[in-house]
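With one protein chain withheld, the remaining protein chains of the complex are depicted in position.
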Amino acid sequence: TLAILSNKAEADVPGRLISESEIAAWDISIPPSGAGLPEGSGSVADGAELYAAQCAFCHGATGTEGPADRLVGGFGSLTSDAPTKTLGSFWPHATTAFDYIRRAMPFYAPGSLKDSEVYAVTAYLLHLNGILPEDARLDAQSLRAVTMPNAAGFVAAYPSDN
Amino acid sequence: TLAILSNKAEADVPGRLISESEIAAWDISIPPSGAGLPEGSGSVADGAELYAAQCAFCHGATGTEGPADRLVGGFGSLTSDAPTKTLGSFWPHATTAFDYIRRAMPFYAPGSLKDSEVYAVTAYLLHLNGILPEDARLDAQSLRAVTMPNAAGFVAAYPSDN
Amino acid sequence: LGVAAFGGVAAAGKSLAAPLAVPEWSEVPGLPMSGYGQPSPFEAHVQRPVLGLYPEGTGDGAGVSFTPLEHLEGTITPNGLFFERHHSGIPEIDPTRHELVIHGLVRQPRVFTSEDLVGMPLITQTVFLECAGNSLFNSLAEPQQRSAGEIHGLIGAAEWTGVRLADLLDLVGIDPRATWILAEGADAAKQSRSIPLSKIIDGDAMVALYQNGERLRPEQGYPMRLVLPGWQGSMQTKWLRRIKLVDGPTQTKDETSKYSLSQKDGRAQQFIFEMGVKSVITRPSPGIAPTRPGLYQISGLAWSGAGRIVRVQVSADGGTSWADALLDGDARPKMLTRFRLPWDWSGEPALLMSRATDEMGAVQPTRMEWYAPWAPEQLYHQNAIQVWSVAATGEVQNVYL
Partner (left out) sequence: LGVAAFGGVAAAGKSLAAPLAVPEWSEVPGLPMSGYGQPSPFEAHVQRPVLGLYPEGTGDGAGVSFTPLEHLEGTITPNGLFFERHHSGIPEIDPTRHELVIHGLVRQPRVFTSEDLVGMPLITQTVFLECAGNSLFNSLAEPQQRSAGEIHGLIGAAEWTGVRLADLLDLVGIDPRATWILAEGADAAKQSRSIPLSKIIDGDAMVALYQNGERLRPEQGYPMRLVLPGWQGSMQTKWLRRIKLVDGPTQTKDETSKYSLSQKDGRAQQFIFEMGVKSVITRPSPGIAPTRPGLYQISGLAWSGAGRIVRVQVSADGGTSWADALLDGDARPKMLTRFRLPWDWSGEPALLMSRATDEMGAVQPTRMEWYAPWAPEQLYHQNAIQVWSVAATGEVQNVYL
């Protein structure tokens, strides 16, 4: 930390002040609590359409073919010799799916999906993994409520290893 | 130095053996003793012709004009506010002129002069500086015998400063 | 281990060399001075091998390139050869439009330009940076025949200069409820990771602006990145645009789906940050092979995320006997250390290995020891001893013992 702290005029303090509202466009991280999940909602059906149009080319028609990462299936494989780690079989938090798809997918146009579209495609992927029923609809509250099959499958090494 | 010295087969010793005769093409440095000065000789007159053809373009018709380093004149200027350091006024050893012209000049074709041509142009530059008469001829022996006007003008700081 | 010193030669012998000729480059002036220099064209083969991870058109720019360790010496990695790991390629950032915002559990959020940071108190730390996936090829069931850099080259070391992250947090004021941060890049993946505050407060976390004297290269996070000495590379967020103070880990994709370590029981360990004690012999190594029996210099690199390297042992007989290598210069904490040892090769097949020990007493494990707790496909934090087999022909191969 700085050797001596003293009160300085704002002009002398590096950087500029900003308010949380002005950070909104960047403040896209969603923790397991779901804090920060946006308005809007999307259905499994909407997600299916969107997935076929914008995701299937890389992740496969059913989410199991690739060439990019498998998103569906692999249940019961984690203790096998060839575990298949997917959103369904491996990911501990559904919030991570919303967070990641919104920030990074589709690969060549990240940020192009509306929030309701992100809810929809997340719903569809959870449905393909047997976590949500066919007629489900996701919004901030229902996403927060999802419990992932492998939620208990993670152990935090930190801080115990330090 | 190496931690442990031991006799090793030649195959294990880095590098290859070579004899002094095989180094000849590179062994071009001439110390003040003149050791290593080659056969051959050249006259002031030959040097004048050569200088005009191969040197004057850069060092000036009389060696005083430039644009490259002044080679002639500047006597008595060393204690002035604007000293002119030339081969004549400043250089302590004539061997350095032979050594340097042979290794590095003319600028765009170093190594192109025959040894007798290097003697000749050295003789001419020494003549322009009033150190050799107009009819002089330089060879290993006579070059060795030249005493430069500023021979006493140098002080060796090493080893006294270390 | 047959080690011996390079010897002086006693007797004058017959010359084996042809007379020295004057090459053309000594007969005509060479190239002029230039604004920014480049390596010799004769070193054009010294490149980072590039490995895309997805078929073309399905993830271009997601992949790695490796530091060609076997072509390098000393401990600094030149900026042009520092390994890369991108999840969505290298953003072409205009530094005058880039900003770093710090917000969340703070007294007052602030935004910083790189010029703001350049004018602040700067510190310099010379440390390595290693991808958690380094050496992953040695996690595969069969030993891969690749160069030392192609196996172990997801590591580089540099002199980083920038702002201590703790100083920046002082400027925004830390809310006592904050225990972690979320760090996020401005790349298309907005790559994001959770970092405990303990690495920052009274820790060595920094926002780096300069690498080996000059501003960061684009592939290293220009205009600013995190540097977390000793911790895994993917946390050291490049193109850093945002730091959010939070009260727990955000559980991002790259700390759950990826970069977690699967145990045999199927459960995965998260938040293993520190890179283990490790070493690799870079000379000889595949492609850098002895050409005849005789004396050689074994040279390699050792490092530990926990601190200084205190010892590197070398074996030429597959681990039966070991000799201490010489550590070159000061072994600095969380920095590459060069080790060297003479090696008198008889011409018989040999198995070369190096084993590092750090100042915490941690000793580099064998591949079997390293593997013990992990699922078969787990490949992160591979710090096992590398075994190079040297055949009678001199050919060097990657082998498992």
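The chains carry the letters A, B and C, assigned in the order they are written, with residues numbered from 1 in each.
The criterion applied here is as follows: a residue touches a chain if its C-beta (ideal position, glycine included) is under 8 Å from a C-beta of that chain, and two chains touch if they have at least 3 such contacts.
Just so it is clear, the model here is predicted, and its values are computed rather than measured.
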Which of the displayed chains are touched by the chain that has been omitted? A, B, C
Touch with the omitted chain, as defined above, among C:80, C:248, C:349 or C:373: C:80
What does the interface between chain C and the hidden chain look like in terms of residue numbers? 6, 8-9, 11-13, 17, 20, 23, 25-43, 46-52, 60-65, 71-82, 84, 86, 88-99, 101, 107-108, 110-111, 118-126, 159-161, 167, 170-171, 173, 186-190, 209-210, 212-219, 222-223, 241, 296-297, 299, 328-330, 338, 340, 342
What residues on chain A make contact with the chain left out of this view? 2-14, 16-19, 21-26, 107-112
Chain B positions in touch with the non-displayed chain are 1-2, 5, 13-20, 23, 26-32, 57-58, 67-69, 78-79, 81-83, 85, 87, 90-93, 95-96, 99-100, 103-104, 107, 110, 153-159, 161-162
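Operating definition for what follows: only the chains that are shown with their structure count from here on.
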Chain adjacency by touch: line, ring, star, complete or other shape? line
Taking each chain's centre as the mean of its C-alpha atoms, which one ends up farthest from the centre of chain C? B
Distance from the CA centroid of chain A to that of chain C, rounded to the nearest Å? 29
Any idea how many Å lie between the Cα centroids of chain A and chain B? 76
Where in chain B do residues touch two or more other chains at once? none
Per-residue multi-chain contacts in chain C, two or more chains: none
